[in-house]
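Let me give you the structure first, and then I'll get to my questions.
On to subunit A.
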Amino acid sequence: MEWQPLAADPAAGSGYFDAYAAIGLLVVIGVLFVMVAFTANRLLRPVVNTPEKLLAYECGVDPVGEGWAHTQIRYYVYAFLYVIFAVDAIYLFPWATVFAAAGFGAATLVEMFVFIGFLAVGLLYAWKKGVLEWT
Partner candidate 1 sequence: MNLLDTLLRCVGTLVAFLVLPLVVGQAEHKVMAHMQGRLGPMYAGGFHGWAQLVADGVKFVQKEDVVPAGADRRIFRLAPAVALLPYLLVLLVIPIGPNGLVGQAVDAGIFFVLAVMGIGVLGSLMGGWASANKFSLLGALRTAAQLMSYELPMLLAAASVAMAAGTVSLPGIVDAFHWWWVPWQLIGAFVFFTAGLAELQRPPFDMPVADSEIIFGAYTEYTGLRFALFLLSEYAGIVVLCGLTTVLFLGGWHGPFSDGLGVVWTLAKTFALAFVVLWLRVTYPRLREDQLMRFAWTVLIPLALAQLALTGIVKVAIS
Partner candidate 2 sequence: MKFPGSGLAKGLAVTMRTMTRKTVTAQYPDVQPELPPRSRGVIALLEENCTVCMLCARECPDWCIYIDSHKETLPAADPNARARTRNVLDRFAIDFSLCMYCGICIEVCPFDALFWSPEFEYAETDIRELTHERDRLREWMWTVPPPPAHDVAAEEPKEIAMARKAADKLAAAAAAAAAEEGEQS
């Protein structure tokens, strides 16, 4: 593994755009891979469609109604909670990188605890209101 140069580490030389160019290149390679796989698939596979085969699977009986169904609204509440908490959680990352640096320290720690505290109150509220429980 001697040939691996240091350049892949942006902190050690190579630039910001190079890093993301590599990611872009990988996206292209990944898409190419999928395309190649499906081309091979197209060349190799049989195509024998029958109306029965194209029916939606419903345990062997003919499908009833449309392909959508109502589910509990509870799922949706979880998604809602997540969006709010995700916005909260992302602030942890810039904070995490600086809070121990010189000039920040305990005060910043307390600031973040206040921030998280508010959200924790929200979580407790949700808990108390029974949102996190299943009926």
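Side notes on the structure shown:
Assume a residue touches a chain if its C-beta (ideal position, glycine included) is under 8 Å from a C-beta of that chain, and two chains touch if they have at least 3 such contacts; residues count from 1.
Picked so that all candidates are chains of the complex that A comes from, given by their letters.
Worth saying up front: this structure is predicted, and the values here are computed from it rather than measured.
Here subunit A is displayed by itself, and among the listed chains 1 or 2 from the same complex, it touches 1.
Touching candidate 1 in their complex are the following residues of subunit A: 1, 4-12, 14-16, 18-23, 25-27, 29-31, 33-34, 37-38, 40-42, 44-49, 51, 53-59, 63, 65-69, 71, 74-75, 78-79, 81-83, 85-86, 89-90, 92-93, 95-101, 105-106, 109, 112-113, 116, 120, 123, 126-127, 132-134.
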